[in-house]
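Removed: one protein chain of the complex. Kept in place: all other protein chains.
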Amino acid sequence: MRFRSPADDPTAGPGGTDDLDGPPCHAISCVGLSKRFGDIHAVRGLSLDVRRGEIVALLGPSGCGKTTMLRTLAGFEHPDDGRITIGGHLVTDATGEGRAVHVAPEGRRVGMVFQDYALFPHLDVRANVGYALGRRPDQARVDEVLQLVGLEEHGDRRPHELSGGQQQRVALARALAPSPAVVLLDEPFSNLDAALRVRVRGEVRRLLREAGVTALLVTHDQDEALSMADRVAVMHAGQLQQVGTPEEVYASPATRWVAEFLGEVDVFPGSADGAGTATSVLAALPCRPGLEGPVEILVRPESVHIDAVGTPRGARDALVVEREYYGHDQLVVLELDDGLKVRSRRPGYPAWHPGDRVKAWIDGPVTVLPRA
Amino acid sequence: MRFRSPADDPTAGPGGTDDLDGPPCHAISCVGLSKRFGDIHAVRGLSLDVRRGEIVALLGPSGCGKTTMLRTLAGFEHPDDGRITIGGHLVTDATGEGRAVHVAPEGRRVGMVFQDYALFPHLDVRANVGYALGRRPDQARVDEVLQLVGLEEHGDRRPHELSGGQQQRVALARALAPSPAVVLLDEPFSNLDAALRVRVRGEVRRLLREAGVTALLVTHDQDEALSMADRVAVMHAGQLQQVGTPEEVYASPATRWVAEFLGEVDVFPGSADGAGTATSVLAALPCRPGLEGPVEILVRPESVHIDAVGTPRGARDALVVEREYYGHDQLVVLELDDGLKVRSRRPGYPAWHPGDRVKAWIDGPVTVLPRA
Amino acid sequence: MCLPLVYLGIVISDAPGTAWDALWRDRTARLAGRSLGLAAAVALSASAIAVAVAWLTTRTDLPGRRTWAVLAALPFVVPSYVGAYLFVSALGPGGVLVQMDWIYGFGGAWFVLTLFTYPLILLPVRAAMSRLDPALEEAARSMGRTPVDVFRTVLLPQLRPAIAGGALLAALYTLSDFGAVSILRFDSFTRVIYQSYKASFDRTGAAALAALLVLVMLVLFALEARLRRGRGSGRTSPGVARAATPVRLGRWTVPALLGCTTLVGVGLVIPVVTLAVWSTRAIAGEPEWSRILTGAGNSLLTGGLAAGAASLVALPIALLAARHPGRRTRVVEAMSSTGYVLPGLVVALAMVFVGIRVAPWAYQTLFIVVFALVVHFLPLALGSMRTALLQVPRSVEEAGRSCGRGPVSVWVTITAPLAIGGTLAGAALVFLTAVKDLPTLLLLAPTGFETLSTQIWSRTNVAAFEAGAIPALVLLAVSAPPLYLLVTKDR
Partner (left out) sequence: GGDDNNGLTVYSGRNEDLVGPLFERFEKESGVELNVRYADTAELASTLREEGEGSPADVFFGQDAGALGALEKEQLFAPLPPATLDGVPARYRSTGGTWVGTSARARVIGFDTRKVQEDAVPDSVFELVKPEYRGKVGWAPTNGSFQAFVTAMRKISGEDVAAKWLADMKANGAKAYDSNIVLRDAIAAGEVELGLLNHYYVLEAREADGADYPVGVHFVDGKDPGALVNVAGVGVLKSTDRSPDAQKLVDFLLAQESQQYFATETFEYPLAQGVPSPVGVPALDEIANPDVDLADLDDLAGTLALLEKAGVL
């Protein structure tokens, strides 16, 4: 493959991307970005650094400003405040200190997958992809990326003859074709089925890694963010809530909001004794020593075990009242003997059914946060 | 809420949808549907019945013909062959026997969410939703459905001022607003984040149930299909592979393709002795008696248990070689002592890491299919 | 582009008193009213016809829709003075076909001008309609709306910019037309302007009246801007629009065909047959074929040059209008459009006045002819180009930029190909109008430079109208191919 030069350790030091100079630390760095649309404050003072060769997922609910953020990085939106550096070059400066800087999008050497694909309707699939490779596109490279997204046989079709998922894959192929040093991906897999998504995700990840490409991946899909990214930036209402490795944000959420956004969680009030134990209606649980007073105890369903006969200490009687089936697992809603409801995620087999009487106990990480 | 009349048992007998007459059994019934685009055979002789009040998911990979199928049901595509009955009325007959029938889309009384939303750019959100309610839309109802999708505060915005996920929710609200007897949903949740998706899905499901609405839900998302639908129709290359309850299609896939499409699966060759046992490199496993000769053994990762110390009979030594983290669970790739690779899905905690030495054993359903 | 305005200013300032008097004649107000009334009526009826034909030929399974689209656009190539004359002789008192007294006066002017201006709306509306995302119509129909209802509530609002733009052109055409109203004896504003020049050699009065016309145009412009405001923000859906599935007309096929037949019959067949009959008489008199051929060549040349030049000039203005809309842009647009509302004679005289003083080297050359035609007909190119540009999704251009291409490169490879339909529509309108134009060619063309339109003029001027039949027919013939290309080009 025609990559610039593979970086051995993508997260450390200068990547293999030899056309980027400046400080070796960050491929993308933004400080205090803000963007308003009329009275809608889409991005509010957001700061984020992405290291060379790193894959960072920008995860957040619909309408939280992810696309706006990405478009600002790409140079399509002029922020109202803030500063952006890409590959060590200052590309946007809207801080108002000094001269305003705004490098045109094509000057930023950044690949982009648009949330609405933005395919060229008048060009066929090959030409759409080739467009990113300049005037005389290398056809072998076009074939290569089309193969990557499984569209090698659709090269001559025009976009309007493709299904939604196929169109999305063309957009992905087009962004990756020129092996840019930095790519911005806006929900690039949202219209792919799981099997294909897993395959394409895996391929894209491998490809980004091999080429030492820095990627900022916008997604609303927790699974995608957690499984693909080196770090996850959780965004809410235009601001970053937490930035950390997938395990950090999932298992040690900084706020209740982050915990709830990253997956199912049941919240119980409790109180901490300052000595490392939090007590609640559910159970007594260990917590950070020094935490004292009213707390919230966040329990993920996979930390709640159930069995027909409960062996562990502290197992409680429960009744299965609802159940959602997801194939590889199932989400079981339990009612404890004192009427408290709690959810448990179990493997898809054996099946639990409403009405089953079980024993439930906690085995796994729980998060204890001070109550506001 | 302004629903027609709630059906008590949505899967049985005539629903509460009093404006549908004809045979009470099926809300949608199609036989031998085929549709070509030039030399692309998008739908090939597909037959499917959807009962009153039932939610059926049409699940298949990108480009398999799902959208085409839905558009044909809605009356936007003229099939090359086949017959469609909606609510007991023959709406399409392209079989060539007898007179060709094609009821116009507006005559089918079918709600639809389009994969590309198809919002009216010249109308604001309220007007988009109100449009589905006729000339004098009931504003209370508009508010109700906007609330359902969490957009009550965006009523005056125009579509281009909304984020992708917000647009999709408007499309959903618009289709549900008039409480049609039958709705066709084309990937209605693909741009929503998991938390929102779970909420909206749950609400939509409840709403469909309460109103006894029959729904055909196109999706490429296995989780969505398995958790939302009463039955899942798995589609591949224009044809149905299997139709059944979520448990059936997931746990007893009819073909290897269905098994692989619905989730991770590892396949091992083996041979059956005709007496109910299949032996393979992995283990000896029970299978359907009478099955004899070469077989394929399909093992889902969640049926593979691992532990640091293996207790059960038949537990084998394994080495963790790879691991993908999904928060609530993790996918662990194991290498058995004889070099065989097999995957295991475990809860997100405790964490396994490449290099861990473990015991692995099978506990859960496996599927044994004759080898072609 | 606002040279005519400069000219009017200079002339009026020469003798402001006279100008004032000319304006304050009570007849002025009355005629302005009448002209505006006619313009409004024509704009309305022409819009109705154009939108109906556009829908039938882009969104339905009407048999032969391409052909109908071409045929329905063709009446535009009939110069309105020829058309008016033909109708008077065909339908007027003592007419060949039937006798209808209303052909004179308001009724006739309305009828004839509607017939010969609706293509001004048809072409841009068709182009716009074929670029609209059919998914929206499908969505509306899935909500139980009938095609007619969908048309009203979904298509029409989205077409508003195109319709408003086209209707503005039709209204301005009507205001500036002299040929048809004079033959049909409708007392209009332009007739007074012409009379001021011709009968009383009163250039000041004429200029004052012309300035009033410009004022009226500005008002219409503002009106159009209002109709257009906040509309057509383009496609928001992800992915690329599917091709439209045609609406099946079913039992409406026959009425639709009948409608089209009537329209084409009246707008095209009657004029062509009448011209053909007259031509056979003229052919007996051994016409000078080589001269007519030269005329045809010259018509193609001036029309082609004018179309090309107008497109080039319109481009930056259209880009500005599409990408940076705002008050200032509107002013630029309005200023560059003043030429269109003025009668041809005023524009030509303005160019005489300016040309001989500023660029004597170019005076009475092809250069100044093309320049004058551009000044006169720029809005034709501008309007449809702007609409076409507006319909190119922003994000597609952005995708081009993110592929590392500069704005110019993106423009050439993405925007231009996507907007080419509308651009060609505009260029074709300029071409078709330019080949009909008279005063510019008579006064500004190189000496001895004849086009089909000057030939028609010089023949009908001395003899009866029949004498101009052959060049008129040839004019129709040379105008048809570009029109055909244009209509069949858009997908």
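Read from first to last, the chains carry the letters A, B and C; within each, the first residue is number 1.
FYI, a residue touches a chain if its C-beta (ideal position, glycine included) is under 8 Å from a C-beta of that chain, and two chains touch if they have at least 3 such contacts.
Note that the structure is a prediction, hence the values are computed from the model and not measured.
Engineer: What shown chains come into contact with the chain that's not displayed?
Structural biologist: C
Engineer: Touching the absent chain in the whole complex: find that residue among C:345, C:368 or C:478.
Structural biologist: Selected residue, touching the omitted chain: C:345.
Engineer: Decide which residue listed in C:68, C:173 or C:197 touches the omitted chain of the complex.
Structural biologist: Touches the omitted chain: C:197.
Engineer: May I ask which residue of C:150, C:443, C:456 or C:487 touches the chain that does not appear here?
Structural biologist: Considering the complete complex, C:443 is the one touching the chain left out.
Engineer: List the subunit C residues touching the unshown chain?
Structural biologist: Interface with the chain not displayed, on the subunit C side: 25, 27, 93-94, 182-183, 185, 187, 191, 195-203, 345, 348-349, 352-353, 356-357, 360, 363-364, 439, 442-443, 447-448, 454, 458-459, 461-465.
Going forward, only the chains that are shown with their structure count from here on.
Engineer: Measuring centre to centre with C-alpha atoms, which chain is farthest from subunit B?
Structural biologist: C
Engineer: Which chains touch each other through the most C-beta pairs?
Structural biologist: Per chain pair, the contact count peaks at A-B.
Engineer: How many angstrom lie between the CA centroids of subunit B and subunit C, rounded to a whole number?
Structural biologist: 54
Engineer: So which bits of subunit B are touching at least two other chains?
Structural biologist: Answer for subunit B, listing residues that touch two or more other chains: 115-116, 162, 164.
Engineer: Mark out which residues of subunit C touch at least two other chains, giving numbers and ranges.
Structural biologist: Within subunit C, residues 236-239, 241 contact more than one other chain.
Engineer: Which bits of subunit A are touching subunit B when the two form their complex?
Structural biologist: It is residues 37, 40, 59-63, 66-67, 115-116, 161-166, 169, 187, 190-196, 198, 220-223, 226-227, 246-247, 250-251, 260-264, 300-303, 324-329, 345, 347-351, 364-365 of subunit A that touch subunit B.
Engineer: Can you tell me which positions in subunit C touch subunit A when the two form their complex?
Structural biologist: Touching subunit A: residues 236-243, 393, 395-396, 398-407, 410, 413-414, 417-418 of subunit C.
Engineer: Would you mind writing out the residues of subunit B in touch with subunit C in their complex?
Structural biologist: Interface residues on subunit B, with respect to subunit C: 71, 74-78, 102, 104-106, 108-112, 114-123, 131-132, 134, 158-160, 162, 164, 167, 174-175, 178.
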